[in-house]
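Here the complex is missing a single protein chain, while all its other protein chains stay put.
Each chain gets a letter, A, B and C, in the order it is written, and its residues are counted from 1.
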């Protein structure tokens, strides 16, 4: 059995979460998130971002969350702008389009959108005399940390927000990996900054120690008409009958910082891997400061490493080498990291 | 705190399930259901229905499952026929319509479709010279047990199948409450009968002791082109990253009959409630043989009972009385049942 | 060759329209309705309803118009309320559902919605504690004249508007047969009343002497955010490249009352048919005051009449008789009417 560094969702859940599921198991609660655990979890999140007025909803997974939020924020003839590498553009099986909306793509800069690209795009769109026959840009989608492990600086994200304001666009952050983004050494952003800059974002649980679950936050509910948002969640099949399952987990994640500890652990383990490859002069596809690392392996290196470890093939290079992805998580053990480092040293 | 008889999803999960989640927690598995637990659970279900060729998929909840399966089985101009009380017609926020399909309704007979109604509908549709301008019926939706706790007999369901065959319709059974249906004393159907009669059905976990999860079964995969069904699940936001969470639960439910024991327990507890109301000459809206009971309470009876117990208001009657719903589950304790019976006796 | 009374779209167009198409044929105009004919036609319509602030758009056909307007007026989790006989519910192949919205049906009273039914429905919906899991009613659809030839009185339509106001619903009138409705002797409504009571309605050209074309009117544009409505028309495939084709026709229809003359002619011819059947003691399915007449024929009567005339089978009655539809239009000649009357007299 090879040691897996494939993803950040290859183990179960933080033990604290399982314990809480057990201790609350026979409590009787109402369904669909109308229970005290969900209420408390929402309260903890609102406190975390310092915005008591914000609205919080729980959903089961990332694609579901992206689709539901984007569907809610767009009118029928509007589309969502994303980097070409954005998860909604590539790896969600056309979920956004299945709700009738186009994903409008801009170049990806190591997974990030560039505010200047966005501005030029909006300038050109606005100037185009045929734009009435085109999908109207309505929303900008960013991921934090991105699909390539990178993070926006505060000034980069602020600049994107500025373009949004100039052109009447909303801004939504996919936070499936928000934890590793915020706790990355490269980050100068805290969760309340995200809340200040975005019309909506979500806090990923699945990839950060929960069994499943994402917490959607609308920092300014009055701007995004949430009157029927629960109905829309239900319509998209995202309203869990035992909603408490999500509430309990976010309660545990946010009552004493487990959310951050889990993410920090993942980043620390990833940095060890990064260092090992670097010291061995193995280059990277991207300089990622978070829990996804993309070393470029020669065929021999890949063959050797893959005997003991499994990881994702990411991108074949034209010279025959292969960019691969090593992923760490809250559950990555020191033992496994040490075995990997030893193997790297023997390449 | 009142004792809750509101729903069959107001507690957590069967202890056996939680234990298994703990014992498997640190196993490393691939995501998206590509793990050994999902494989084994599928194998157990295939064995249960005696159809090794059938295809099994796991999804998170009922609305999601109904929507995904129905979207898959219909072509764009087709609709799904359901009883007017069908869950997809009433309580799924238009999820079916959100994928572009109309729900075509027939009268509900205590929650059940009638084969004769269906035949007459199809005869009239076929004879209508304008039917090219109408939604084409493509699929029949039944629920087992139904939203009103009732169950089809084998001959009723066979007759519906016959009409489907005569008119080229597919048949799909919503089994959110399949367990209580199959274990009901009124049922002469086993799961392999459902498999024989339906093109698709699902086995409800959420309402039968799982944290969440439904197992979709296509007994004859070659008839329903499943080549891209995983992609459709993903598109509908139903593909859990930690898919093992579903596999592990169905493994536990089906390895030694827990699925049936849970359902039987719910039915037994419901029959105790039924008997108590009956002995007290309190009538029922419907004669339900499963875990949902619908007594009709006078205003005073309702006021009195609702002081100690919570349950659902179901339907106000024109004479001022109120039909209500008491729901039991795998988790309903003898203590709570006894307290309720005592209270009924004191009405 | 039998004489056709099948529909009101079985001939071409009013000669005045064809003449204008010829005289304008080589004018060079911009596409997509950005031409002087469309501008003038819009102006004529705004003048007709006495509302200079209203917004007018031209589309090609009824189903397209219903779908586009309803899609625009609803948010994703909202549905449209219609009589069960409403065209959108029965004869548009699920076009509304194809855009993601449910048609919520109320009983049809000879083709009309009843304000009291509507009020009771909204009361029950509002009182239902589970309504968050249901399609949210957002819009009421009426047709004028209706699919059964009937018309609302001003007080009936005003009462429906009142319920809409009480519950925050919008109101939309399908005017595919607006002309025959307004010019019917049973009508106490003028086009400006429709404009006053509805958030949107359309003026049918196809069934009233145009080759094709419907004029959508939003009497209060500021209430329905039309900023991107042209884009939505385009998205629904309803924006004609040679938009002038629609503008020219509505120009002709509204510059000197041809719209009303055409409709009046259809009604007059229909009343002759009605009288002939009545005098022959042949009953009607519905007492229609407009260009659709629904006599109930015995098998023999039907056989005899159908040798020389073609008309629509509408509804078989349980006693073996058949309700049929005779339809007149701007093009129905006196000769054909006289032949029909003679034939009726010989039944």
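Remarks
As a convention for this text, a contact is a pair of C-beta atoms (placed from the backbone, for glycine too) under 8 Å apart; a residue touches a chain by one contact, two chains touch by 3 or more.
On a predicted model such as this, the values are computed, not experimentally measured, just so you know.
For the chain excluded from display, the touched partners among the shown chains of the whole complex are A, B, C.
Only one residue in the set C:30, C:130, C:225 or C:307 touches the chain that does not appear here, and it is C:30. Between the chain not shown and the residues C:60, C:142, C:160 or C:337, the one that touches is C:60. Touching the missing chain, out of A:79, A:149, A:181 or A:219, is residue A:79. Taking the complete complex into account, A:133 is the one of A:133, A:223, A:275 or A:299 that touches the chain left out. Shown as candidates are C:4, C:40 or C:109; the residue that touches the absent chain is C:4.
Residues 76-77, 79, 90-94, 97-103, 129-130, 132-135, 313 of chain A touch the missing chain (whole complex, contact as defined above). Contact between chain C and the absent chain runs through residues 3-4, 6-7, 9-13, 15, 18, 21-22, 24-31, 60-65, 67-68, 92-95, 98-99, 206-207, 211-212, 231-232, 234-242, 244-245, 331.
Take chain B: the residues that touch the chain left off the picture are 32, 71-72, 75-78, 99-100, 132-136, 228, 230-232, 234-235, 239.
Everything below uses one rule, namely that only the chains that are shown with their structure count from here on.
Of all the chains, the one whose CA centre sits at the greatest distance from that of chain C is A. At the interface between chain A and chain C, over half of the residue numbers involved are used by both copies, so each side presents largely the same positions. Overlaying chain B on chain C by C-alpha atoms takes a rotation of 180 degrees, rounded in steps of 5.
Rounded to whole angstrom units, the spacing between the C-alpha centres of chain A and chain B is 33. Per-chain CA centroids place chain A at a distance of 50 Å from chain C.
Each of residues 76-77, 99-100, 132-135 in chain C touches at least two other chains.
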